[in-house]
Structures are given as structure tokens and as C-alpha cells.
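Handing you a structure now.
All protein chains but one are shown in place.
On to chain A.
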Amino acid sequence: MKTTNDSGGDVRLTGIGKTYGAFTAVHPLDLTVPQGSFFALLGASGCGKTTTLRMIAGLEEPTTGTVHLGDQDVTHLPPYKRPVNTVFQSYALFPHLDIFENVAFGLRRRGIKSVKKQVEDMLELVQLGEQARKKPHQLSGGQQQRVAVARALINHPKVLLLDEPLGALDLKLRRQMQLELKRIQTEVGITFVHVTHDQEEAMTMADTVAVMNAGRVEQLGAPADLYENPRSTFVANFLGTSNLIEAEVDTRSGDDIVLRAGGGKLVLPAARCTAPTAAGGKVLVGVRPEKISLTHADDAGSIPEGRNRITGTIADASFIGVSTQYVVDSAVCPELAVYAQNVERDGRLVPGAEVVLHWSPAHTFGLDADQDIDAGVGSVEEEAA
């Protein structure tokens, strides 16, 4: 096995782009995936994430830019000369070969004669030792998925590429395989680049997530950072749910910006605002549904000072066990979403009730109003359909 103390597992994409005729699949982008990390490319279908992955694999020739693995320029190397292996969507196991030969394929092509021990060890790692002589179609979806991982990993690639590897599995199995893949990655220490449209999957597994939209990287960062500090409406809506309220800059006081929305005032930390903050400018104020507290209008006096507040009427409430999801109509913004943990439920919070929504200004983020407020909404559902 190769030692990995050199920077051999770094993936560096420099100005890499891909166009098909007049259609631009990937706009020139720079991306560095550090050695040993678990990196996710997240986006809806057609956003260019798979094309980017295929350019790293060598299955797609970039129109512009270069691909480096460590210090080696592999831009013009064919896939069979790159120290990179791929776990394909729907696995692409060879139907005419049994499981053992599928896993041994890469070793044999590189002229390694004694493959038995290595293949058996690898099948043990993915818990398929018993199935070695079966054909792929005789295995379940989850087992096929593990064969695909074993077939790629046995070659000790510098980078393992995963193209929607869990897309064909049912929800429960998918959760299980997410943990399994994460465990394998920690165990072997190989750089993983994972393409997915499932934001939960990306956040659960990856150290770093790059959110892609229409051939560009919208934002890159650790999952928690992306979730807490989205810098565009697409990221705010695509990763979880966001309430976005149109507001106007009123004044600036110290580190905070005071905004007018409807008749009320909202406070936003200047550091969390990516929009220009000149007085009179438009800003989209964002807050996540679970950061908002709901109080019945009769108890409005008990709300501490200094919190952002909006009044409204409950339009809908759905009880889903651990939490209740409310939709609140307000003059400021129709259909605000609020998720409340079911710790102590207030029996008065039923549809039609007058309520006050309030949250800490620290949980507020500001976005440039000059973009589509609904970008990224529903992209996940489209993909699932």
C-alpha cells in the first residue's frame, strides 16, 4: 500500500470548465480538495456536479482549465492512467463476471497475478465474503453498492469518486450506508469526492460541501457554516428551509443594522449581511424556522427585550412527533415557517390564533435582495420525482 505522507491526494481544479456546443455545463471554477478529506458536491440535477466529477475521473475532457492530483497534471491522461477510481451511479457492475472477478478487475488489468488474498480481504471489509461466486444480479441493492465500493477501493486510489452512490437505495438502507461509507473513509484515509443531490446526505457525511447551481459553485464550506451563514438565496433555500423577509435598511448602530419590514423593525448583525447596507437599500432578512419561537399574542408582554418580533396568524399546524411545524401568515411576509420542539405545548397555538414570532438577532442573516427569492426552492423535490 502506498504511503500517503506526500500531498498525493490533493485534488486541484484550476479554471476547469465544460461546454457542449452552446450549452455551458460547468463554468470555469477553481476548487481544491485537501488530501484525506470527505468532500461533497451538492446540487440539483443538471447543475454540473456530475460533469465536474467526470472531469476528475478523466471520463470527460474539460474545455478549459487543468486537473492536478498532488503535483501531477492529469488533465490529458485517459481514465485508465489516473490513480482515481469511481463508484458509479447504479454501480455499473460487470454482469458477466462474478463478485470476485468484479472486485479483482482493476488488479488484473494492472498485471497483478496473485489477487486472491487481496480480493478476499476487501470482500471481508464490505462484509461480502460469502457472496464471492455470485453474479451481481443475485445480490440486493445494498450488497451491489458495497461491491462497487470494494471494486474501486481495492486499487488504493489517491481519490475515490462517488457519483450519487446511494441514489438507488431506499431511505433506511441509505442512512445505514452513509454511516458505513463514512466509516470506510475514516479507516482507509483516502480522499473521497462525493456527488449528491441530497442535502442531508452531504451534510451528514462530508467535511466540506460545495453547493453547485447552474454550472457554478455557489458556496463552499463546512456543513454547519453553510447552514448558518448562507450567502445566497439558493443556498438558503436548498440547504434546509429559510424564511426570507423583504426589508429596507433604516440605520446602522454599531455592529448591527436596523431594518424596516412592514411596520416593524428587525435587527441584523452587520457581519452576517452579504448585501450592501446603505440606508434605503433593500435586503432579504433570513431566519431558519427552528430558531423562531412562537408566543400567543396574549402573552406578548413576556417576550424579552431585544428580540426581533413579527406578529401574525397561524394558518396551519402539522404535528410530526418530535416537533410541530407551523405556517404563519403575517403582514410582513406570507407563509412564515416555524418549527417548534414539542417540549411544552401551548394548547392555544391552533390555526387562527394570533401569535408573535420572535428570535434572537444573532440568528438572523442578510442577503442581497437583487436575486430570486425562491431560488433553490423545490429543487430537491424535482429530483425525487
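Quick note on the criterion: a residue touches a chain if its C-beta (ideal position, glycine included) is under 8 Å from a C-beta of that chain, and two chains touch if they have at least 3 such contacts; residues count from 1.
Please note the rule applied: contacts and distances are computed from a predicted model.
Per its UniProt entry, the chain excluded from the display bears the name "ABC transporter permease", taken from "ABC transporter permease", "Electron transfer flavoprotein small subunit", "40-residue YVTN family beta-propeller repeat-containing protein" or "Peptide/nickel transport system ATP-binding protein".
Touching the missing chain, out of A:T86, A:Q178 or A:T311, is residue A:T86. Of the candidate positions A:K134, A:H156, A:K182 or A:K291, contact with the unshown chain belongs to A:K134.
Annotation: of A:G106, A:P165 or A:P230, A:G106 touches the absent chain (contact as defined above).
Within the entire complex, the positions of chain A that touch the omitted partner chain are 57-59, 78-80, 84-86, 88-90, 92-96, 98, 105-106, 109-110, 133-135, 151-152, 155.
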